[in-house]
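As structure tokens, the structure follows; a few thoughts come after it.
With one protein chain removed, the remaining protein chains of the complex are shown where they sit.
Labels for the chains are A and B, by order of writing; each one numbers its residues from 1.
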Amino acid sequence: MLTTIAQAVVNGLLIGGIYALVSIGVTLIFGVVKIVNFAQGEFVMIGMYITFFLATSFGIDPLVALVISMLALFFIGVLLQHFLIRRVLELGDMPQIFLTFALSLLLVNIALLLFTANYRTVQTAYSETAIHIGAINVPLAKLIAFAVAMLLSGLLWMFLHGTDLGKAMRAAAQNRDVAMLMGINPDRVYCVAVGVALALAGAAGSLLMPFYPAYPLVGQIFVLMAFVAVVLGTLGNITGALIASLMMGVAESLGIQFVGADSGLIVVFVMLLLTLALRPNGLFGGWSR
Amino acid sequence: MTEALVIRNLSRRFGGLRAVQDVSFAVNECETLALIGPNGAGKTTSFNLITGHCRPDAGSVLAFGRELVGLRPHEICAHGLARTFQVARPFGKMTVLANVMTGAFLRDRRIEIARQQAREAIDFVGLAAKEHTPARELTTIDQRRLELARALATQPRLLLLDEVMAGLNPAEIDQAVALVKKLSQRGLTIVIVEHVMRAIMAVARHIVVLDHGQKIAEGNPREVVANPDVIRAYLGTGYAEPTAAGESHC
Partner (left out) sequence: MRRFVSQGGFWVGALAAIAVALPFLVSSTFAIDIFIRVLLFAFIGVAWNLMGGYAKQLSLGHAAYFGLGAYTSTILLIRYDVSPWIGMLAGGIVAMLASLPIGALCFRLRGPYFAIATIATAQVLMLLFLKFRDFAWGAEGTTMPNLGDAPLMMQFDGKAPYYYVVLVLLAVGLAITYWIERSWMGYYLVAVGEDEDAAEAIGVDALQIKRNIYLVSAFLTALAGTFYVQYIYFIDPNTAFSFNVSVEAALVSIVGGIGTLWGPVIGTVLLEGTSALLQSWLGGGHGGVQLTVYSLILIAVILYRPAGLIGILTAAYDRVIAGTKRLNKVPLDD
């Protein structure tokens, strides 16, 4: 029994690292640009397909592909901010919500057209390897994913606290007007913020590929998890999102273990609704104008 | 004279900031009271506490004999208290007439009656020529007029005006002062937050001065102006506060 629980907790923590990459992206965009990006999960999906094709066509290992998918998604993020999001920033809720929502629909359906709904998987040398710690089984691919996810989160933290651009970003997140008065160019800061957020989603995609199939709708579970984690961790708070993501991973894993394999999604949604019901004040701070 | 509004020991904190601290004052019916003080003194927060947009941590607000703390803003409005916001908040895509009719529906749900009452209020503030203009196309000053008309259309007994004269030129201030006086003559009780001293002197017989969330003086205009605490608040450290700290908490 104890082993089962410990195993479920370990599984949850490992996948929670991936959730963290996605949630940190959502929370970064929300904090700096004040937009909830409904399409964040689809960028994970893009990262997965990039990794898949690099692995199957050129034999590039997903961990190497990670660099390429992060760069590609950073670039996409800059373009996204510059050409689309920027144009709805001064508009109301409807355009802001439905722009990224439409983007999410668009990306899912383009993927469906290009790649069909089939599951794509990548086998790596370490896909089947596992480390045994006592009775607990730790798959190597998931352990690597978790470690890299934590490393990237740490790098982001250092970027936000140690560089001028990172500090400017935090200033812009705190108060847009004051940041502009301080001579920060908001367009550039916003572009970098969205770029970094998408790069994290791309990293999540690459890290998932050795043990998780790619398909057009794969992003949805991740973005929903991210929404819950972001709300739990208080909007715009990166450390909060990280901790909440790990908790979510564990909660989901325990749910699957003890309620049933098909209950993972129900657990997620119920957690989302409970969070929204019990913590609406955390949200109101950000959304009442 | 009976008291229209009695505020007792009203307090509210925002985190570590004591926005309003143990404030008490009363307004008699048909009287105009001015609430003044430097930026960040807690004037707008007091309005928010009175009108239910924000809940006090402690204290009571009694209006026409009824406790308002715990009521929601629309209930407080139905009880006869109407307010304007410091920055006007018109319903942008509605016309001037529709905006004011929305206020008038509180007392009568029939379109024709509401329209007629809305027109009266619009005439009163002098916006009749722009009745069919969408509110978002109005100038800032006209938006404030509109907001006043919308508040009046709810047929209040007590009107809370939050800096309605900010940014007006002297001629416009005179117009606004005349308007407030006319409202007062109609029997409305008015609480006015204002920075324009000339206007305050012209409309208010009674002044309450707030500073750092506390009441530091109260009395008729002459007394208040001569009060050393008030002078210190305005010319001393209080005036050097950054305005970015804002007054519109809640």
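Note that in this section a residue touches a chain if its C-beta (ideal position, glycine included) is under 8 Å from a C-beta of that chain, and two chains touch if they have at least 3 such contacts.
All values derive from a computational prediction rather than experimental measurement.
**Q** With the full complex in mind, choose from B:151, B:173 or B:209 the residue touching the hidden chain.
**A** In the full complex, the listed residue that touches the missing chain is B:151.
**Q** Which residue, A:102, A:140, A:165 or A:254, contacts the hidden chain when the whole complex is considered?
**A** Spelled out, the listed residue whose C-beta touches the missing chain is A:102.
**Q** For a quick check of understanding: of B:12, B:43, B:83 or B:144, which residue touches the chain that isn't displayed?
**A** Of the listed residues, the one touching the omitted chain is B:83.
**Q** Please output the residues of subunit B touching the missing chain, sorted low to high.
**A** 51-53, 72-75, 77-78, 82-83, 85, 89-94, 98, 101-103, 105-106, 109, 111, 114, 150-151, 153-154
**Q** At which residues does subunit A meet the chain that is not included here?
**A** Touching the chain left out of view, subunit A contributes residues 36, 38, 84, 87-88, 91-99, 101-103, 105-106, 108-113, 116-117, 216, 224, 227, 231, 262, 265-266, 269-270, 272-273, 276-277, 280, 283-284, 287-288.
The criterion applied here is as follows: only the chains that are shown with their structure count from here on.
**Q** Once you find the CA centre of subunit A and the CA centre of subunit B, what distance in Å lies between them?
**A** Here the centre of subunit B sits 46 Å away from the centre of subunit A.
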